[in-house]
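Written out below as structure tokens is the structure these notes cover.
Of the protein chains in this complex, one is absent; all others appear in place.
Up next, chain A:
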């Protein structure tokens, strides 16, 4: 026993440092001559400065980026401001920090690079390295959003060019950050736009069915009308992108009640629901379209009675939902085209919509899985993680 433990400890004690050492040595070996190394160092420093800037011009990001940009320029100090305030001061002469925004004022107004001499910058301390300043504007979409200032003992033409280049590089990063932000907004807008809408067919069909009962069975008509009202209230609600699976099932219940009024006894529904998954937060209206698809495209075209099986199972950290019908099914290739977004109308559009939203919210691994063939019914399954940051039923 002790021998086993001792061996394990020895392996760990020797193995881990050995692996680390190998990594470090290999890293060294790959670099070539001094020029290669200098290029590598510059690019590496630049790549280190990039991620903090990707969240835009914030104090936190600017502070982190300034550290690396300072190394890149090799000057005594470096300041980054936005249009209103100083975001970061990196390097020596911290007592100049309050003046940084003053130095940047003209550049912020005019949008041009300015070089400031000791008459403006220097302080009483003769040893202070902050004597000259090169102020470079940071622009996005031709608008000055901030400045980058390099402070040093001198300001040569070469330095000015270098500072301008660094400024331009920061511009590019900030533009990327802007792009990121708009992409995020786009995705959010897309998901909200994709929020399934109840089909006009269904409204029309429900109302005509209810109308047919008004004379013969007024009580039934009243009940159906109330169910219809509840269903529409749920489907038209404005707030929240998520709901619980229990709520979603209740909405499906109302939907099927209305459909059954139309189909009569030809529509059989089987439910198998694990109670563990009822509180799971799911995208709003992510199961109802699957059921609607099964009814409208699976069973409507089929003579005789049809059966729909709705399953919600517990799968560890996920919940597995599937909707199966024994209707007419669909050509798999056509289904594939519909899910790929190539067909804009007809059967399966509701599925494509749910698929798209699932992928947006949970990632590509969580798209719909459709098993179907012509005349063989259709089974649509989806997985929903029980927890995802930010996702909660409201």
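Everything that follows uses one rule, which is that contacts are C-beta pairs under 8 Å (C-beta built on N, C-alpha and C of every residue); 3 or more make two chains touch, one makes a residue touch a chain; residues count from 1.
Basically, contacts and distances are computed from a predicted model.
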{"item": "Which of \"ABC transporter ATP-binding protein\", \"TldD/PmbA family protein\", \"Cation acetate symporter\" or \"Permease\" matches, in UniProt, the chain that is not displayed", "value": "\"Cation acetate symporter\""}
{"item": "Touch with the omitted chain, as defined above, among A:191, A:343 or A:376", "value": "A:191"}
{"item": "Residue touching the undisplayed chain, where the options are A:90, A:241 or A:324", "value": "A:241"}
{"item": "Residue in contact with the excluded chain [from A:41, A:125, A:165 or A:180]", "value": "A:180"}
{"item": "Residue, one of A:160, A:176, A:349 or A:391, that touches the chain absent here", "value": "A:391"}
{"item": "Interface with the undisplayed chain - residues on chain A", "value": "1-2, 4-5, 55, 180-181, 184, 187-188, 191, 241-242, 244, 246, 249-250, 252-253, 256, 268-276, 278-279, 281, 313-317, 360-361, 363, 365, 386-392, 394"}
